[in-house]
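Only a single protein chain was left out; the remaining protein chains are all shown in position.
== chain A ==
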Amino acid sequence: MSASSAFNDEKGGSSSVGEPEYGHDPASGGIFSSDYKRHDDLKEMLDSNKDSLKLEAMKRIVAMIARGKNASDLFPAVVKNVACKNIEVKKLVYVYLVRYAEEQQDLALLSISTFQRGLKDPNQLIRASALRVLSSIRVTIIVPIMMLAIKEAASDMSPYVRKTAAHAIPKLYSLDPEQKDQLIEVIEKLLADKTTLVAGSVVMAFEEVCPERIDLIHKNYRKLCNLLIDVEEWGQVVIINMLTRYARTQFLNPNMNESLLEEGNDKTFYGSDDDEDEEEEEEKKSEAPMPKRKPYVMDPDHRLLLRNTKPLLQSRNAAVVMAVAQLYFHLAPKVEVGVIAKALVRLLRSHSEVQYVVLQNVASMTIKRRGMFEPYLKSFYIRSTDPTQIKVLKLEVLTNLANETNISTILREFQTYIKSMDKDFVAATIQAIGRCATNIGEVRDTCLNGLVQLLSNRDELVVAESVVVIKKLLQMQPEKHSDIIKHMAKLTDNIQVPMARASILWLIGEYCEHVPKIAPDVLRKMAKSFTNEEDIVKLQIINLAAKLYLTNSKQTKLLTQYVLNLAKYDQNYDIRDRARFIRQLIVPTEKSGALSKYAKKLFLALKPAPVLESPFKDRDHFQLGSLSHLLNAKAGGYQELPDWPEAAPDPSVRNVEVPEWTKCSSREKRKEKKVEKPFYSDSEGESGPTESADSESDSASGSEIGSGVVGSVSGTASEESEEGSESEEEEEEEEEDEKDKKMTMKKELKKPVQESESEQSSEEEEERKHERKKSKARKSDSESESDEDEDSESESSQSESEDSESEAEVKKKKKAAQSKPPSKPVKKESKKEMSLLDLDDFEPAPSPQVTPLNSFLSNSLATDLEGLSLSDAVLSPATLSPCSALKSYELLHRIRGEGLSVEYCFSRQPFSPDANMVAVQMQFTNNATSETKNLHMEEVKLQSGMRVKEFPEIELLPAGETATAVMGIDFCDSTQAANFQLCTHTRKFFVSIQPPVGELMRPVFLTENEFKKEQGQLMGMNELSEKLTLDAECRNEHAIVQRVTAAANLSRVPCGSDRECRFAGRTVTSGSLVLATVATKEEAAAQLTVNCEKMVIGTMLVKDVLLALTQ
């Protein structure tokens, strides 16, 4: 039925229900009559006056559309209901219209006036949905109307309508690209919008219409960064991806100077550091000043982006997490990238599709930054229930992560995979082993041998895959492995997989000189079966024949002739060609040209060993997380990730002009907020001030050791004075700002990147005003007030105060003589006390590896809590090798132990069954080929007073396995050895454990005052002191602390003077105090003082520590 006839029907139909249709139906389509009958009753229902009937009809029509059935002939009947009062009918009509308007453009025009009316409706939902449908109707005639509607909606009062306008922009653009310029204007306007609701949608429109107009972002960059956390999830993804690209064009590569040490200094000068950098700063301070290089300065805006995206790693939405991860991967300084690993590993728990995508990206990342994922190695272990595609990807990641230290663990894991029932996966595993073998020279022989043993596997696929991989491995060092080649030659009788046969033949041909006897025989057999072989094998037979002919023509001349003759008449032209070519080359005839002279060189040239590399190599030139990266091919509309610029473009473009009127309103706003407060008192009271206090501690911890944890506590302290402090704080800030300005001025001259002082400070000022204006605007916008608003408000003000304060902080440090602002010292004092408390709190934390070092790690511990510390996570010994941080001693050598080797270390962990014992962690490794059973200890011989708590018996230690056990020994505060027998089910070994004196103590925590007091009581005979010259590498505080704590299990005592390092501990058995002080003097001279009740221990400790410090 044509559209026009239906249109006529409709005209009549509205007055007299459905009559004309009956007239048309039989005429128009005989076979479909039943179909039309059904549509007739639908039309009838649509024309009725009852909404319920209309609704029913529309529901049935929509169901038809959903099933993909054609309902276009109902268009006229449906379209007139567009003005229906019933909202559900109306919505379903919209659904219908959007689906069919493109097909029936003329009729669709009838509905336009309704939408135009709808655009003026007082109800924002109706305005929005009118715009939605109007822009979704793909009818070119109405483009001007759409343009007008979008422009109008872009300045609508309701943010929801503005959001809809943003959505409409790409629709119009795809309908008529001519409108681009006008649309960009609208985009520009909407980009300036300050509501979170609009932000995501307009950036999406920007990405689709004009991604190249990066200049539009400048003015909105900071706003977008600050709004980001409040934008809805989907918008976040789009914004983050766009900002990644933006940042690549505007900022400098943070990794261009490999050393990041300078960064801390300059950054504080800019006043934009944050918690992450404190670590580095801290490091810097403790280390000797390095010679100045051309410093890299991270743009504060760059830092802003990194800081504001980081919390989103905790999002429940995988796409958001991935977006942040790729942002960090592409933009962050190397040391900071590590934070994303944990979040990505978390996504591996999600749906298998999510896993698939995440693993692809992880695989790419592991090639560039292997260290990042190493601590999570075990998370990539494969389960038999994983789908094959996930298994293969995990295998890829594991292979990329393999290095000298973890290869044995990985290979052990691989062995279990070889037994899997999933043959594709087994094949992939064998290839992975091959890759490990090529990348890590140490295990090449082990892998090769393992693969050779696989050759006797029953599964032919496994054998075939092994042959192929072995071939590649052998090519690297063929001379060593002629017996493997021999072994493989034998396999030709059994293996049927063509690829494997071909590989073997190639190997024999290539290395025929190593197997001079076997090679001709293989050729003989092959010649026999030549006609039955696959093409790929035939080609290799010809190859083999040619190579043998050149090296051993006496024996093989006839065979070669025979093979070539067979090949000459083969069905495959490739083989015929090859035979002809080879005959010309190797068989000298009168006609043969110059080439035959070089035949030997041609065939037996040294071939380069194949490089087994990851398919994910260099994939990261695509933006990670993108479709193009996943497919490794450029998808339509993909925007290249630009390279970092050589020199940073002018950063001032991001400065925002603030109209005059907002300045005066900022005060007012503060007031307003205070009035509202009681209403929110509970939540506000907690969240608001806490955050601002947080920022203070952030900056403070840069200068104080171990106060990082404390922010929260001091926050509650300041809560009481909350009412008044608000404005005070502000004033204080301003005061500080003033100070900053002055100081900035002084510093300015030395600054590497030129930026006038007034510019910077006014920039900050403006930023703040802008911030306030924004939140005010938001407040009036949103209909329901919420404290989330407040949150973000205080957040932004926090970042400001943080900036300014940390700036001030550093300067204060530099000019210690300068007087401090009156309010400061009080705050700091209280904080310090708190910090001690908190550290105390940390002491019993169950992380044994950290305990001995905790004194100087304490501030990194604090940051660790915030999930920042990369180094800690990477080094976390528990995940990989249990005692890498501790010195381990040998108890039993593997040769003496007939394959069983035992090492022990003092884990410095409290031994829970008996507190007076020293925990000794023993690691048993079975290097033999058979398993060891019933590992236990017997016949403990001890000096009087000593006691031993035996480790539980290890029932079974399979070959190659490692087991650890912990035993406790009470050494009675002496360094006498504990002797005992280590028994297996077959043998007994006499062994002994002798502790260094430093392990006979455990750290205790003392304050400076306590330390002094105790030291005063341990004078005279109990005090030993010794002068020493420090080792060249040990002249800073950090190194001294490290060496002393490594030598003895002591904890550091906080100390006011930076020339002294103090340590305290108690002996394990008697609990006598052990105090040590290292006072540094000019040059490398230093004095070591040890105070201890037990003089023997004291003397020995002096000796040990001396040794540690001077070597």
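Quick note on the criterion: a contact is a pair of C-beta atoms (placed from the backbone, for glycine too) under 8 Å apart; a residue touches a chain by one contact, two chains touch by 3 or more; residues count from 1.
By our rule, contacts and distances are computed from a predicted model.
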item: Missing subunit (named according to UniProt) among the choices "Eukaryotic translation initiation factor 3 subunit I", "AP-3 complex subunit mu-1", "ER membrane protein complex subunit 6" or "Exosome component 5"; value: "AP-3 complex subunit mu-1"
item: Among A:Lys151, A:Lys189, A:Lys219 or A:Lys342, residue touching the chain not depicted; value: A:Lys342
item: Of A:Pro76, A:Pro170, A:Pro254 or A:Gly1065, the residue in touch with the unshown chain; value: A:Pro170
item: Which of A:Ala130, A:Leu191 or A:Ile418 contacts the chain that the document leaves out; value: A:Ile418
item: Sole residue of A:Leu224, A:Val237 or A:Val362 that reaches the chain not shown, by the stated touch rule; value: A:Val237
